[in-house]
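Data block below; observations after.
A single protein chain has been omitted; all remaining protein chains appear in their positions.
Presenting chain A:
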Amino acid sequence: MIKAILIFNNHGKPRMSKFYEHYSEDTEQQIIRETFHLVSKRDENVCNFLEGGMLIGGSDNKLIYRHYATLYFVFCVDSSESELGILDLIQVFVETLDKCFENVCELDLIFHVDKVHNILAEMVMGGMVLETNMNEIIMQVDAQNKMEKSEAGIAGAPARAVSAVKNMNLPEIPRNINIGDISIKVPNLPSFK
């Protein structure tokens, strides 16, 4: 079982959090902080597994994380998950994000956390791995987005236009505070199909 999936940046700011067990908001924040604390002090070239996420239930659990550019992707899993498998799953997740957002960067995650959730929902459900095939995931996500668009129809058009205008009006915000693209190519991946 996957207990939680957290994405936060190099400063510990949460970019997405998904808990598959219920915690109060305060505890969730505490977990994120603690996880960030554990993960961020590790060197780049050490292993991606960490024991002792004290907060998320017990010694059976492990933190498995990957660090891409400015973001940490952390999965908290119990012993029924394969460690290397989860590492690959993170990779699939990030590659899927990359495909869906077309060169994903931290800003995409910041502004579209709902989309990230939707993508994740096609991969992991209730803490269990639902789908690992990237094409299948993207297909389902696209289909749902298309449906959303068709529902918006004419009524959605002005809203989109306004949102585009808003983005234009505030040139200082979007990409010029670019925190750097998330590099997707990670050399040392164990081969996994």
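Just so we're on the same page, a contact is a pair of C-beta atoms (placed from the backbone, for glycine too) under 8 Å apart; a residue touches a chain by one contact, two chains touch by 3 or more; residues count from 1.
Everything below uses one rule, namely that contacts and distances are computed from a predicted model.
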Just by its UniProt name, which of "AP-3 complex subunit delta-1", "Potassium channel subfamily K member", "Ribosome biogenesis regulatory protein" or "Eukaryotic translation initiation factor 3 subunit H" is the chain not shown in this complex? "AP-3 complex subunit delta-1"
Full-complex contact with the absent chain, from A:Asn9, A:Asn48, A:Asn61 or A:Thr96: A:Asn48
Residue by residue, what part of chain A touches the chain that was omitted? 1, 14, 16-18, 20, 22, 24-26, 28-29, 43, 45-51, 80, 82-85, 87-88, 110-114, 117-118, 121, 125-133, 136, 140, 143-144, 147-148, 151-152, 155, 158-159, 161-163, 166-167, 170, 173, 188, 190-193
